[in-house]
Structure formats: structure tokens, C-alpha cells
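Excluded from the complex is one protein chain; the other protein chains are retained at their positions.
Labels run A and B following the written order; every chain starts at residue 1.
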Amino acid sequence: MQLDGAAAATDQAAARTGKGGAPPCGRGSRRGRGAPYLLLLPALLATAVFLGWPMVRNLVLSFQNLNMKELIQHLTEWVGTGNYREILGSEQFWRVTLRTVVFTAVNVVLIMVLGTLIGLLLARLGKTMRLALSVALVLAWAMPVIAATTVFQWLFDSRYGVVNWVLDAAGWHAMTDYDWVGTQLSTFFVITVMIVWQSLPFVALNLYAATTTIPKELYEAARMDGAGTWQVFASVTFPFLRPFFLATTFLEVIWVFKAFPQIFAINQGGPDRLTETLPIYAFTEGVGNLHFGMGAAISLLTIVVLLAMTAHYLRLTLRQEAQEEHEEAAL
Amino acid sequence: MKRSLAGRIWLNATAVVLAIGFVFPVYWMFNTAFKPTRDILSEDPVWFPFHGTFEHFATAVHAPDFWTLAGNSVVVTVLAVALSLVIALCGAFALTRMRFKGRKGILLTFMVAQMAPWEVMVISVYLIVRDADMLNSLVPLTCFYMLMVLPFTLLTLRGYVAAVPRELEESAMVDGCSRRQAFLKVVFPLLAPGLMATSLFGFITAWHEFPLVLVLNKEPGAGTLPLWLSQFQTRFGDDWGATMAAASLFAVPILLLFLFLQRKAVGGLTSGAVKG
């Protein structure tokens, strides 16, 4: 199961060419110089047309006042930087931004830590149990968002919810009619439970698969040195899977940050707009209230925030690429 | 010995609790789909659908245009994912195997493309499609879905391509293959699991997309299944039984795909991510 093609190929190749076969020389000159561009052309073209164009359109809209009237009558009304000034000048935007950053951080940390633990658990389970847990994870992963949000709403319903019923049955009677979406914190709790529940399978299953690519000798060596479970993880697993952790964290940051239906369905950003994150804020101000210019401006600011949050990873990746290029050139 | 037995029990117990936790909401969806309406809302939870009914499934399937929408969904999803795989594979190959000017810039472009806030960009997309007079067509829908999954697909495939040793290609080329033949005969088969794993993400994204199809394809026969899924909410209230039945049906293709690709998927995404 764990022997995916790529890993198998590595072994084969290593056997055939000897460890770390020297990179072949002169390929760059043999190949036509246009080849990489030709190969990338479809991807770049598609991105330019189907993403670049809407983005540019979005940018243009952000300098317009586009409401229902302008939309219906095909009018264009320029407002310069008015939308941006209004957003950046509003206290709410900054509060929402801060909230989004904290929300994303908490969720991503939970997802990565719990996902890693479940992934490591998978590696230690027997075959049957492992399959059972994997199937459970896959089921959770594949559930449609609309169904998931509805079911979670029911589970946490104050009067008919299963959660309150269980808590009550377990003897915590104060929770019999507890209103989960009554306060900011408890609403975030429900949202977090749902998002973590949905995101864990991706991390756990991938982490488990990744651990299977770690050479057994490394573990044995560590154990010989008398390392405990935690030390083995810290000295072998984590360093070996560092790129995996980085890449997955990057993805989770983007996904949690952009989470929309989950938050919107639970309480529409309530109570009192206290659980609005940036995507909800952009949607409510832009699409919901039909102020599309405003929505466009917020969406662009949203990208800026996301870029800032992931800047570290982006820089790291680019630096690593540069290093690889450099090393190859040196050879 | 004794301690390890206790340890094993502890591990398995944790696994059982986790499995139940993960499955429960999914179970509740299926359970609700089979429950008669009066049991859906109940002060004492109805744990099992003893008085099961297929009524909700009948409502869901007999909704107007169900089969048309299902057909549209399959066409759009499969095409979008297939296109993105082909395009991304070419790009990923160039980005990992070749060195050229602007490489890092292009890499960065795709990483940023992954952050695109599609939900809020709906109106820009709409205006473009409207002005091109392409509303109610599956073509723009396919193209935009393709692009929603392209950056992820490309970046993940990059990891897979990197995992295939160059030496394999080299030796094939020494044996007289052209570079293209070497790729098709040697590299591609090794990438197959990675392609399948990556495609899962694409399938889920395109299969679930709602905000865009809502405004682009308003003709009854031009929509996709997410529109059907949201239709059991009426003036008179929401028919949750039908919604859950529809959601269960909606999830089945994805579940089957998952179970079918499970081996590959699990091993697959990793090597992509590890080398990413």
C-alpha cells in the first residue's frame, strides 16, 4: 500500500545507476531553448485568460461604484480610490483582519498538530484498524460541505442537538439547552470543530503515507541511541518530513483563511458580526449587499493579507529553488 | 509484554474513538436521509432510522432536471480535471526538469494563483462571460473550474515529477528513445498514481462549486448538481430530509472515487507534498 510508484522508482533507479548518479551534463544545450516555454505555454495562457483577466477586471471594479443600478443599466461610475479609502479607514476591516489571522493560526496549528498525531497513530496501528480509521477519515473528507454544515448545525442545536443531549446525559445538566451560537467564542468553537474535522483527513492520511517513505534504518539508529518516542519524532521524523510540513501548512493556511461556507452557514458571521472573517466580510459587503466595487476592493486586500501571511514560505521555496539551480550549475 | 499489550489496547481504543468521531456526522447525514420527517427534529435523538423511508430519496431524484444536471456535472468536472491534469503536467515537467529564465517568477505566479478568492470574484467572471455572450454554456464553466484546480495540480505534480529520477529518463534516451518517448514510456507510467491522487482534489472542488454556476448558468437545463442540492429550501421552509438524501447521493460518486483510488491517493499526495 505504501509503496507508491515514485518511491519504487527511486529504489530502482538507485540500484541501476548507483547511489546519487551524477547529473548528466550538457542537457541544457542539447534541448531547444524554447522547450520549457512551450510546455508552460498552456498553463500560463490559461492562467492569464481565466484568472488574470478576472483579476484585472476585479482590480478595475475596485475603483468603481458598481451597485445593482450600475449593473443592470450597464453604467460605469468611477470613484478613484474611494472604496479603498472607505475600507482602510473603517475600524471594522482591521478588526476583521486581525480576527481572521488569529482564527487561521489557531485552526492551522490544531490541524497540523492533531493531523500529525493521527498520522503517527495510523502508522502504529494494525492492518485492520488502520484501514478502518482510514476509511472513516476518507468519509469525512468526502462529505459535501452543504451537508456537513447542516449536520453540524443540528448537532449543536440548543434544543434538539445531539451534543447537548449527550452532555446532559453525561450529567452536565447546565448544557441541556446551551446556546452554542450565542457568543462569539462558542460560535468559533463550533466552526473550529467543523473545520478541523474536515481538514484532518488530508493531513493525517498524507502524513501517514509520508512516514512510510522514511528509511527504517534511520529509526533503528535512533532507537539504538536510546531515543524515546518524542526524541525519535524530533530527530528523525520531523527533519525528514520538513518539506512536507511546510507545504501542508502553506496549503492549510490558504484553505482555512478562505473557508467560507462553513463560517457562513453556522451563524452568518454572527452574533453581531463577531465571527466574520475576511471572506465573509467581503461577501457580505460586496455580493450580499450588492456593492460589487466595494467587494472587489476587499477581495484584493484579502489577497494582500494572505500574501503577507505566507510570505515566509514563498521566500523559503524560492530560495531553495535558487539554491538547487546554483548547485546544478556548479556541477 | 504486558505493557505493550496495554499500549496496543490504548492505541486501538483511541483509533476506535477517532473513527467514530469522524464518521458520526457522515452517518448522521445518511441516517437523516432515511428518517421520516417527524424524527428529524427530536428532543431525544433518533439514533437509527428504524422507521426508514425512501421518500426523501424519491423527492430528491424526482426533482426537475435531475438527470440533466447530473450529466452536466459529470461532463464539466471530468473535462475540467482532465484538462488541468494535462496542462499542469506539461508545466510541472518544465518547471522541475528544465532550467530557464523566469522560472522562479512563474513558480511564484502559480503559488499566488492558488490564493485567488473565487467566491468574491464571481461578479468579475460574470461580467466577462456576459459580455462574451457565453452565459448558460458549459464551456466557460469548464474553463474556470479547470483554472480553480490548475495551480494546486501543477504544484503538486511538480513534486511527483521531481521524485522520478532523471537517470531513468537518461537511460531510456541512451537506449534510443527521444525525449518525448522517454517521457511517455518511462516517466508517465510512474506518474500515474500521482496524477490520480492529484485529480481527487480537482474532482471535489469542481464537483462542489456553487457560487459561479449560480449566476453564470441560470437556465434550468444548464446548471450543475450543487444547484439541485440547494433547491429543497422553499418559502415554506427547508426540506431537510430531501436535502440530506440529495447530499448523500451527491457524495456517493466522490466516495466511490475515493475508495477506488484510496491506495494511490494515500501514497500519492505525499510524494508530491514531500518534495514540494
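Definition applied: contacts are C-beta pairs under 8 Å (C-beta built on N, C-alpha and C of every residue); 3 or more make two chains touch, one makes a residue touch a chain.
Note that in this section contacts and distances are computed from a predicted model.
Student: What is the missing chain called in its UniProt entry, if the choices are "NADH-quinone oxidoreductase subunit N", "Sugar transporter", "Acetyl-CoA acyltransferase" or "Protein AaeX"?
Tutor: Options "NADH-quinone oxidoreductase subunit N", "Sugar transporter", "Acetyl-CoA acyltransferase" or "Protein AaeX" considered; the missing chain's recorded name is "Sugar transporter".
Student: From the list B:61, B:98, B:135 or B:177, pick the residue that touches the absent chain.
Tutor: B:135
Student: Just to verify: which one of A:73, A:128 or A:229 makes contact with the chain not shown?
Tutor: The one listed residue touching the chain not shown is A:73.
Student: So one chain is hidden, and I want to know which residue out of A:37, A:84 or A:160 touches that hidden chain in the complete assembly.
Tutor: Result: among the candidates, A:160 touches the missing chain.
Student: Going by the touch rule given at the top, which residues of chain B touch the chain that is not shown?
Tutor: Per the touch rule, chain B residues meeting the hidden chain are 37-38, 40-41, 43, 64, 122, 126, 130, 133, 135, 211, 214-215, 218, 220, 227, 230-231, 233-238.
Student: For the chain that got dropped from the picture, name the residues of chain A it touches.
Tutor: Touching the missing chain: residues 67-69, 71-74, 153, 157-160, 177, 179, 181-182, 268-273, 284, 287-291.
Operating definition for what follows: only the chains that are shown with their structure count from here on.
Student: Over in the complex, which chain A residues touch chain B? Could you list them?
Tutor: It is residues 1-7, 9-10, 12-14, 16-17, 21, 23-24, 28, 31, 33, 35-37, 39-40, 42-44, 46-47, 49-51, 53-55, 57-58, 61, 66, 118, 121, 124-126, 129-130, 132-148, 150-152, 154-155, 159-160, 162, 165, 197, 200-202, 205-206, 208-210, 212-213, 241, 243-244, 247-248, 251, 254, 258, 260, 279, 282-283, 286-287, 292, 295-296, 298-299, 302-303, 306-307, 310, 314, 317-318, 321-322, 325, 328 of chain A that touch chain B.
Student: Write out the stretch or stretches of chain B touching chain A in their complex.
Tutor: Touch list, chain B to chain A: 11-12, 14-16, 18-23, 25-26, 28-29, 32, 41-45, 86-88, 90-91, 93-95, 98-100, 103-104, 106-117, 119-125, 127-128, 143-144, 146-147, 150-152, 154, 159-160, 163-168, 170-171, 179, 189-194, 204, 208, 226, 229-230, 240, 243-244, 247-248, 250-251, 254-255, 258-259, 262-271, 273-276.
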